[in-house]
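The complex appears here without one of its protein chains, the remainder shown in place.
Chain lettering (A and B) follows the sequence in which the chains are written, and residue indices restart at 1 in each chain.
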Amino acid sequence: MSLLLGHIVDALGGSLEGGATRDVVISRIAPLEVAGPGDLSFLSNPRYQQQLAASRAACVIVAPAMRDAALARGACIVADNPYVYFARATQLWRQRNAPAQQAGVHASAVVDPMALVHPTATIGPLCVVERGAQVGAGTILKSRVTVGEGCTIGARCIVHAGVVIGADGFGFAPEQGQWVKIEQLGAVRIGDDVEIGANTCIDRGALQDTVIEDGVKLDNLIQIGHNVHIGKHSAMAGCVGVAGSATIGAHCTVGGGAIVLGHLELADNVHISAATVVTRSLTRPGQYTGMFPIDDNARWEKNAATLKQLHSLRERIKALEQALKAA
Amino acid sequence: MSLLLGHIVDALGGSLEGGATRDVVISRIAPLEVAGPGDLSFLSNPRYQQQLAASRAACVIVAPAMRDAALARGACIVADNPYVYFARATQLWRQRNAPAQQAGVHASAVVDPMALVHPTATIGPLCVVERGAQVGAGTILKSRVTVGEGCTIGARCIVHAGVVIGADGFGFAPEQGQWVKIEQLGAVRIGDDVEIGANTCIDRGALQDTVIEDGVKLDNLIQIGHNVHIGKHSAMAGCVGVAGSATIGAHCTVGGGAIVLGHLELADNVHISAATVVTRSLTRPGQYTGMFPIDDNARWEKNAATLKQLHSLRERIKALEQALKAA
Partner (left out) sequence: MSLLLGHIVDALGGSLEGGATRDVVISRIAPLEVAGPGDLSFLSNPRYQQQLAASRAACVIVAPAMRDAALARGACIVADNPYVYFARATQLWRQRNAPAQQAGVHASAVVDPMALVHPTATIGPLCVVERGAQVGAGTILKSRVTVGEGCTIGARCIVHAGVVIGADGFGFAPEQGQWVKIEQLGAVRIGDDVEIGANTCIDRGALQDTVIEDGVKLDNLIQIGHNVHIGKHSAMAGCVGVAGSATIGAHCTVGGGAIVLGHLELADNVHISAATVVTRSLTRPGQYTGMFPIDDNARWEKNAATLKQLHSLRERIKALEQALKAA
């Protein structure tokens, strides 16, 4: 479970400096403050420069601007984007040290004969792939994933355990106090290079398809409602809920626990803070937030109680202003 | 995958008007703005009347009040409730075009010999039905559903993939800084015509049963705590959490991401907005809301900071009022 520094630089580029020799054995990738003499580390944020100086790592990946500081400590790899370099190093690590899940359909999976699974795709243990579903080249369904009837997943996707793709969207017409089911006749279409976290759900569309474009990354326990459209390379953290027919642009990010209401449109490059409720369309890029600030419970209680009178407080301020003007 | 207009009206009623002939072939149901010459569409909200005029649909379902506007465009079906008519049309579509999941127990499911599964029920792939559980007539467990020991599900229910019915409720007694488990001796009782979304969890009761009454509709990733009681025909959107021993009336709706705290009572016809936290019992019907309004992050930061002084601002207003009165 180790690699030579030389092999790393051969595979990923960057310049080896500060007395680092190609034949140093790296046994682990580790954060600066934890790394020991056999470890490769990285400095992605100049804020942590002090940790760099103190680190016992065998070698540290740094940006050109940090080159001098790194050399003062010892061995380093200088790379344009140390964080991306680190990411690729983890990939190298996995490739060399961990055997990949074998391509093919696990014996315990239930794959409909009318499903289309690419020969290089991996259908893990206890997955269900229904009739007419398609799974693209190199895509991996880890374990206990359901891909519903007629849903398609592109190439090189990773779908973690417990994911449900293509359950019915939540559609009912009210009639005399009861609910009449609207059958969900659409499907789910997922592009290439999408990653979907554990136990996340993506519902099928009512009449048209729910669409997840290329490169989208979804964390765990996310709910994507029917007819939602998520643009390329957008990313969402855990526990997010996106209600039906919302359209989210490309390169958006949504923080953990945020909720996007139905039928809204979010432009490209919109960023939603954690736990924020999006109640209107957002047509301009930017960061948006709405969350009650945390406080000691006692102070929160006072402020929350006053909040219920906020509108009347505004009226009292108005009255004061008028009274003062009149005085 | 198509139906004649005449068959649709024969099955669902409504009057075919505006030059529509019974032998027009309908190949799809589609929204107004998408529908083409082979499609059936519907107008459920008079607000979208402009889309009606512009629609290329072969036929549009409309309410009597929209009849003239529809006739000006062409073929229509006039029905009392176009949205319900549309819902029934999707059902017809599914019946005619998609073979239903076959009744019976899938070979990969694990059903305890002491479970009672109705012969017309469908236990899909990789489901688990434990000892003493009951599944009623016509009910469908899609795939990877767990129904725990002694839990019962009524007739004509649909339970989507990944649902867990009858996991232990979250009950512990604190003792000297540790937790002593309270065994959950109750079960879950689910009525008829209930639909439960993917990866939703309904916990078993501690001493008595958790109860979901007839016609309740639950979306995906919902958590229903132990001893909760949900009244008939209530509906909840995705990511809702209902804490233990809450009682929710009939015909309630709960928006996505809302939280209902434990031991509360919600009357019939209470409607909770998305992402709202219900912290007290609600004895009167109505719409209730509590959510921090979204804003540009910079403006939110200013307002959130001020919010922490809200109580003292009220005191300052009071002081100003007294000073002005004294002046």
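Convention: a residue touches a chain if its C-beta (ideal position, glycine included) is under 8 Å from a C-beta of that chain, and two chains touch if they have at least 3 such contacts.
Computed from a predicted model, the values in this text were never measured in an experiment.
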- Message: In the whole complex, not just what's shown, which of B:Val34, B:Leu116 or B:Ile317 touches the removed chain?
- Response: B:Ile317
- For chain B, which residues lie in contact with the unshown chain of the complex? 108, 110, 126, 128, 130, 144, 146, 148-149, 162, 164, 167-168, 170-175, 177-185, 199, 201, 203, 206-208, 221, 223, 225, 239, 241, 243, 257, 259, 261, 273, 276-280, 286-293, 295, 299, 302-303, 305-307, 309-310, 313, 316-317, 320, 323-324, 327
- If the missing chain were put back, which residues of chain A would it touch? 28-31, 34, 81, 83-84, 86-88, 90-91, 93-94, 98, 106, 108, 124-126, 142-144, 158, 160-162, 195, 197-199, 215, 217, 219-221, 233, 235, 237-239, 251, 256-257, 274-275, 291-297, 300-301, 304-305, 307-311, 313-314, 317, 320-321, 324, 327
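Convention: only the chains that are shown with their structure count from here on.
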- Relative orientation of copies chain A and chain B, as a Cα rotation angle in degrees, nearest 5: 120
- What whole-number Å value describes the gap between the mean CA coordinates of chain A and chain B? 26
